[in-house]
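Here it is, the structure, as structure tokens.
Here the complex is missing one protein chain, while the rest keep their positions.
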Amino acid sequence: MSKIEIKNLDLYYDDLQALKNVNMSIAANRITAFIGPSGCGKSTLIKTLNRMNDLIPGCHITGSVTLDGEDIYGKDLDVNLLRKRVGMVFQKPNPFPMTIYDNIAYGPRTHGVHRKAMLDEIVEKSLQDAAIWGELKDRLLKSALGLSGGQQQRLCIARALAVQPEVLLMDEPTSALDPISTAKIEELALQLKEHYTLVMVTHNMQQALRVSDTTAFFLLGEVVEYSDTEKLFSMPVDKRTEDYITGRFG
Amino acid sequence: MKSARAAGTPILRPGGSRLLNTLRANLLHWKRHPFSALIRLACFLSTCITVFALLDVVADILIKGLPNLKPSLFSLTYTTDNQSLLPSLINTFIITALSLIVAVPLGVGGAIYLSEYAKRNSLLVRAVRLTAETLAGIPSIIYGLFGMMFFVISLNMGLSILAGALTLSLMVLPVILRTTEEALLSVPDGYREGSYSLGAGKLRTVWRIVLPPASPGILAGVVLSIGRIVGETAALLFTAGTLARLPSSLLSSGRTLSVHMYVLAGEGLHIGEAYATAAVLLVFVMLMNGLSGLISRRIIKE
Partner (left out) sequence: MRLKERVMRWVFAASASVCIAAVVLICVFLFANGIPFFKKYDLFAFLSGTTWSPDIYDTGKGVYGILPMIVGSIYVTAGALLIGGPIGILAGVYMARFAPKNLLKVLQPMMALMAGIPSVVYGFFGITNLVPMVREVFGGTGFSILTACLLLGIMILPTILQLTYSAVKAVPEYYFEGSLALGATEERSVFRAVMPAAKSGILAAVVLGIGRAIGETMAVVMVAGNQARMPKGLLKGVRTLTSNIVTEMGYAADMHREALIATGVVLFVFILLINLLFSILKRKGETA
């Protein structure tokens, strides 16, 4: 069944239209990839899903986005609760300038968990889920800023998992990482889809092909084609998709 | 459709009054997170208190000061009757000019050395940085003591406008040095490379290519320094003295407007005149601030 339903979504930055009539249903426990040239709206759309676009002055929308049938732009929605349910991993790893433990515990503490035993358990579980417990278990009280880029990104994934989200948004999560770290993150993504719904923006078509179940191709704020990843890459319906995946532009 | 929505406020779909909707969303948010609301309120109130304190000072001085401005305050000679501020005002201009004549070339020259000649992190550069920072942190009363011992006594200048101006020039030196260095560093390297590639020497490049675009920044620093000099009292009491007369030479004593203000306020006899003097000082500082703001805004535009 579909986890997120986007209907007739238009998004504007002041007068500039950045997304045009987007319709999409994102399936639960699948990895959905957004691809397209830069500036095509893929990052804008992913930020729409947890309302990080609230931060951009002048940004406004029409149409609807629902999560499990609930309108996430509805008047009575608690945006903080929404972001707890829809976690996000950023392009550049952004651990807070505190210990590894405090980084993971930040989210749970935010949502009212303060018991030490409980936090310990969450920290261990999250790090294990992010496949980095083995590497970090002996240095939980060291600063997170001392980790390598790849470790930092997996820490950020663990941090996102610690608040028990239902959806995990990843905005080009490997663009700042080396190939080995990238491979680890991709592997992790494949494991995570068992429990979470993943949406990933990527500039790397190979990555989309390797990891995702469904792919959406964006061009100039429009979804040109949205289908099974395999189908999209082997038999694209639209000429523009074909041009893009064969490298004729972008 | 132009949106008036500021960053951080929730995005709402069109429909109904935007203002009401935003208000409603904020209220709901604060009801859900009362502690966050409290924190934001505390920050807002602190800002209000700060602004209120400033407005209180400015309004009090201007409202009670400006009506007390009368022609007798601007007569050329000071008497205990007229409490004229004109001699002090003229002294202020002389001391300001003298201080700048000394401090600006030194500060600008030093900054040129730091940004154009010296190697990054050489011993001299680090020493200059450290000492400039130290100078900036020394309170004016210490400058006053030093000026008294060095310029007034050791160099035998006596309580004089010259001694006062030299003391103040040391005080504003780090301000000019720092602002000039920042201005020079913000000049793109391409300018310098272009000049060198045409065969120009270093000196010519600095003079003709680097200094002109940096001059508004330098000017902003100079204006800031003028504000400091005009407002200074403690460093002048024991260097330039408190004589309320026009100076006959650079070696005669003379009080600036701030020192005049201090003496007037201390006597407590001429409150009206003191208010008027304070108003003149305040207006001057406001003008300087406005000017410096104007200059830096011009820099940003370019």
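Labels for the chains are A and B, by order of writing; each one numbers its residues from 1.
Here, contacts are C-beta pairs under 8 Å (C-beta built on N, C-alpha and C of every residue); 3 or more make two chains touch, one makes a residue touch a chain.
This is a predicted model, so every value here is computed, not measured.
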item	value
Per the touch definition above, residue among A:Cys40, A:Met88 or A:Leu136 touching the missing chain	A:Met88
Residue, one of B:Ile161, B:Ile209, B:Leu243 or B:Met288, that touches the chain absent here	B:Met288
Absent chain, residues of chain A that touch it	50, 52, 55, 80-85, 87-88, 90, 92, 94-98, 106-107, 110-111, 156, 159-160, 163
Residues of chain B (touch criterion as defined above) contacting the omitted chain	6, 8, 29, 33, 35-37, 39-40, 42-47, 49-51, 53-54, 56-58, 60-61, 64, 105-114, 116-118, 124, 127-128, 130-135, 137-146, 148-150, 154, 170, 173-174, 177, 201-203, 227, 230-234, 237-238, 258, 261-262, 265-266, 268, 271, 274-275, 278, 281-282, 285-286, 288-290, 292-293
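Going forward, only the chains that are shown with their structure count from here on.
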item	value
CA centroid of chain A to CA centroid of chain B, Å	49
Chain A contact footprint on chain B (complex, rising order)	1-3, 5-14, 21, 24-25, 28-29, 32-33
Parts of chain A lying in touch with chain B, wherever the complex brings them together	12, 14-15, 51, 53-62, 73, 75-76, 78-80
